[in-house]
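Removed from the display is one protein chain of the complex; every other protein chain stays in position.
Up next, subunit A:
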Amino acid sequence: MSKPLIEVNHLSKFFNLGNNQILKAVNDLNFSIAQGETVGVVGESGCGKSTAGRTMMRLYEPTNGEVLFNGKNIYQMKGAELKQLRRDMQMIFQDPYASLNPRMTVMDIIGEALDVHKLAGSRKERKKKVEQLLELVNLNSAYASRYPHEFSGGQRQRIGIARALAVDPKFIIADEPISALDVSIQAQVVNLLQELQRDMGLTYLFIAHDLSMVKHISDRVAVMYLGKIVELARSEDLYNDPRHPYTRALMSAIPIPDPEVEEKRERIVLGGDLPSPIHLPSGCPFHTRCPMATEKCKVDVPKFLEVKDKHFASCHYA
């Protein structure tokens, strides 16, 4: 495997809620992303996916750990180096209705990135670049003078993508970029992201909760539960041979587009609710809902081990 572009080492992000309550949103993440690769992150709501993405983007300062970009710790960057990082790493946001400033035209939304990094010498050049970016994401360049509220969700998401691309990034964190869109539009946006990856050699961290979409776009998939990665593997491996009981439960929820097979599909329904990330369960965090849990799971924290070639899981029985 080629040298990793992104290395995440022991990354944790805790939020202090006061009254001695600490919310462990992200708890000791470890993984790496190679140049040109797409890593998908799945998990249910509140498992820390978005917080992980935002901390990796340095929108939040981490409680612990480091993220290496090309071998350099991003949390120690300052000044010009940090500014360059802001060009190299970009983010696509979840809610296309909240991610564009309603008071700015599309020209200014995309142009802001050019202004901040002084990428356009003149107004004319700026206009030309914005129009090129709009065309890159399959939008009419005449839309530049319009306001966000005049667009549909899919169009807005593409404007958000154009804004991220304006600074010529190498790595993009896509934080549930399609979960707010209609199914028919989801494919459009995902295909656009894949096209852009092919043409521009981008590296993605793709956060989502739609398993089939993640399988479609990702090379490797990480499954998160209560702030930790419980399983990480190549997407085919993960989908064909899930080792962690939580992954199995997730997989069993994917409908199969074949009525006969679908009829025989057995759903593993998890009992109980997601435990509070303020009071994490002892031992294996999943033992409160795990169908295979034993006494050992209540006490021992399972290690994150390679159970097969490039297939990691943290379960005593994987």
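Miscellaneous remarks
Criterion: a contact is a pair of C-beta atoms (placed from the backbone, for glycine too) under 8 Å apart; a residue touches a chain by one contact, two chains touch by 3 or more; residues count from 1.
Note that contacts and distances are computed from a predicted model.
Within the choices "Malonate decarboxylase, alpha subunit", "Oligopeptide transport system permease protein OppC", "GTPase" or "Acyl-CoA reductase-like NAD-dependent aldehyde dehydrogenase", the name that UniProt assigns to the complex's undisplayed chain is "Oligopeptide transport system permease protein OppC".
Of the candidate positions A:98, A:200, A:292 or A:305, contact with the hidden chain is made by A:98.
Which of A:31, A:151, A:246 or A:304 touches the hidden chain is settled by the complete complex: it is A:151. Of the candidate positions A:33, A:89 or A:270, contact with the unshown chain belongs to A:89. Checked against the full complex, the one of A:57, A:130 or A:214 touching the unshown chain is A:57.
Although one chain is not drawn, the whole complex shows that of A:140, A:191, A:212 or A:240 it is A:140 that touches it.
Residues touching the missing chain, restricted to subunit A, are 54, 57, 59, 82-83, 86-87, 89-91, 93-95, 98-105, 112-113, 116-117, 140, 143, 145-147, 149-151, 155, 160, 163-164, 167 (touch as defined at the top).
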